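To start, I am sharing the structure in question, which I have written as structure tokens.
As you look at this complex, bear in mind that one protein chain is not there, while each of the others sits in place.
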Amino acid sequence: MDEDLSHVRRMWADDRASRELGMRAVTIETDHAVVTMRVTDSMVKGHDIAHGGFIFTLADSTFALVCNSRGALTVAAGADITFVAAARRGDVLVAEGIQRAAYGRSGLTDVTVIRESDGALVAEFRGRSRSLSSGAARA
Amino acid sequence: MDEDLSHVRRMWADDRASRELGMRAVTIETDHAVVTMRVTDSMVKGHDIAHGGFIFTLADSTFALVCNSRGALTVAAGADITFVAAARRGDVLVAEGIQRAAYGRSGLTDVTVIRESDGALVAEFRGRSRSLSSGAARA
Amino acid sequence: MDEDLSHVRRMWADDRASRELGMRAVTIETDHAVVTMRVTDSMVKGHDIAHGGFIFTLADSTFALVCNSRGALTVAAGADITFVAAARRGDVLVAEGIQRAAYGRSGLTDVTVIRESDGALVAEFRGRSRSLSSGAARA
Partner (left out) sequence: MDEDLSHVRRMWADDRASRELGMRAVTIETDHAVVTMRVTDSMVKGHDIAHGGFIFTLADSTFALVCNSRGALTVAAGADITFVAAARRGDVLVAEGIQRAAYGRSGLTDVTVIRESDGALVAEFRGRSRSLSSGAARA
């Protein structure tokens, strides 16, 4: 991958929220990213079940890496998530995002969240993005 | 409102994640709830903009109160969120959820998130729920 | 309602697809529309159940009236539909659309589809729109 992704790495470094949740960006490539996060004590509701909001947040952070990878400053316009199985305290979650479509200033990114230990599917997310600049606007 | 909502209040008391994010359940009624949350330093990405995941999480917590208000144990099957405007560090967000439809074991709940200071719309959320028990199963 | 809606009425007159499906625009107002359609023999799958695509199409036509009512040429960027109950051959369906949010060139419109005979809920639809012009561009 010869493309320069330093702008995305900088964006990630500035993302205090994702960092404080313990997320790790394992892979950052053009149109593709993998992020992991452990379900901590602070992320659970009753019965040690992870609050769905944190699963969404993991997917949303992954989505941001993917949709910004081509250089234009891009924001989330919206997203849909389907919760497939509960995640539990201590589970390590792995989110993999792939750009599905890009057209004009719009884009769609699919993110799949699985449990690392056994690969079980936890959630499917589809994010809708809008670029604010017209691309190639890499700092 | 003469309905007994003690089961939902107990569920909320058990929700450590929402509590640690500083959420306050201002209103809990049958098919209706209002929850507030301040955007803290830990919830922002670069430029003091709130990570969308926390806005979703606020809406999702509100959704849980609404869809569980009639007594059957109910979980989020999925949700769609549209981000209308950015929230910033220090903003107090107000999420109001109303049940839109209930049929069989399924339900739809709409949650609107606004900024408290000026009422500006921040996000619109629609949650899809599934009851695990057949209702009236109030503990 | 003193606003001039002639551009929307013209758009509706040009919409051959909606007309051939037998849709009738009962109400056309700013940010609000009601359209009816009878489920014909050509709209059913096995067992006299309406194909969900026609329910979506009715909601989508209603959405177009709503999101174009303020004059800017506006298109559907996407939509989500939840099917609540089956519609059957001969049922008259009533779709009512209301604009829920408008921001920049984007908008959200909620459309509820019911069965006319008993008011039973058939589907809930949320459409996402984008204006191509910057408003006020009424022909």
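We just call them A, B and C in the order they show up, numbering each chain from 1.
What we mean here is this: a contact is a pair of C-beta atoms (placed from the backbone, for glycine too) under 8 Å apart; a residue touches a chain by one contact, two chains touch by 3 or more.
Owing to the predicted nature of the structure, the values given are computational and were not obtained by experimental measurement.
Novice: Since one chain is left out of the picture, which of the remaining chains does it touch in the full complex?
Specialist: The undisplayed chain, in the complete complex, is in contact with A, B, C.
Novice: So one chain is hidden, and I want to know which residue out of C:Thr57, C:Thr112 or C:Ser131 touches that hidden chain in the complete assembly.
Specialist: That would be C:Thr57, which touches the missing chain.
Novice: Could you pull out which residues of chain B are in touch with the chain that's been left out?
Specialist: 77-78, 80, 106, 128
Novice: Considering the whole complex rather than only what is displayed, give the residues of chain A touching the chain that is not shown.
Specialist: 80, 82, 84-85, 100-101, 103, 106, 108, 121, 124, 126, 128
Novice: Take the complete complex as the reference. Which residues in chain C touch the chain that isn't displayed?
Specialist: Its contact residues with the unshown chain are 11, 14-18, 20, 41-47, 50-54, 56-58, 60-61, 64, 75-83.
Definition applied: only the chains that are shown with their structure count from here on.
Novice: Farthest from chain C by Cα centre, which chain is it? Let me know.
Specialist: With centres defined by C-alpha atoms, farthest from chain C sits A.
Novice: What whole-number Å value describes the gap between the mean CA coordinates of chain A and chain C?
Specialist: Using C-alpha averages as centres, the distance is 34 Å.
Novice: Just how far, in Å, is the C-alpha centre of chain B from the one of chain A?
Specialist: Between these chains, centre-to-centre, one finds 21 Å.
Novice: Two or more other chains in contact with one residue: find those residues in chain B.
Specialist: Counting only residues that touch two or more other chains, chain B contributes 80, 82.
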